[in-house]
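Below is the structure I would like to discuss, written out as structure tokens.
With one protein chain removed, the remaining protein chains of the complex are shown where they sit.
Moving on, here comes subunit A:
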Amino acid sequence: MAMYIRVKRNKTTYFIQCDPTETILDIKQKLQNLIDQPVNDQRLILVATGEVLDDSKTLADQKVENDCIVALTLRKDDNEFEDVNIIRPDDFYQSRDADGGLNW
């Protein structure tokens, strides 16, 4: 196995095994098997840069490296893509911190 990327949406993370020479389309096809959403309804965004990844380019071309986090967004009913939404576990603690009034 050459590398893997972490594809995240809401509370779910998909670990996808891949190779730097694979294209984004290849990755979307792998995702299609897992989430039953056609490739055309998927958009992948490299979280570190906020860049929307291009289907025809390879992972290496777009600096997607091992262990990178990629956001998945899906096409909504009105044909637009939803915004990036990744819930992080720390979000659970924010309200508690606010109540306690602790500032660190």
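A few notes on this one:
As a convention for this text, a contact is a pair of C-beta atoms (placed from the backbone, for glycine too) under 8 Å apart; a residue touches a chain by one contact, two chains touch by 3 or more; residues count from 1.
Assume contacts and distances are computed from a predicted model.
With the options "DNA-directed RNA polymerases I and III subunit RPAC2", "Roadblock/LAMTOR2 domain-containing protein", "Elongin-C" or "Heat shock 70 kDa protein 8" in hand, the undepicted chain maps to the protein name "Elongin-C" (source: UniProt). If you put the hidden chain back, the residue from A:11, A:57 or A:76 that touches it is A:11.
Considering the complete assembly, subunit A touches the hidden chain via residues 1, 3-4, 11-17, 30, 33-34, 66-67, 87, 89, 92.
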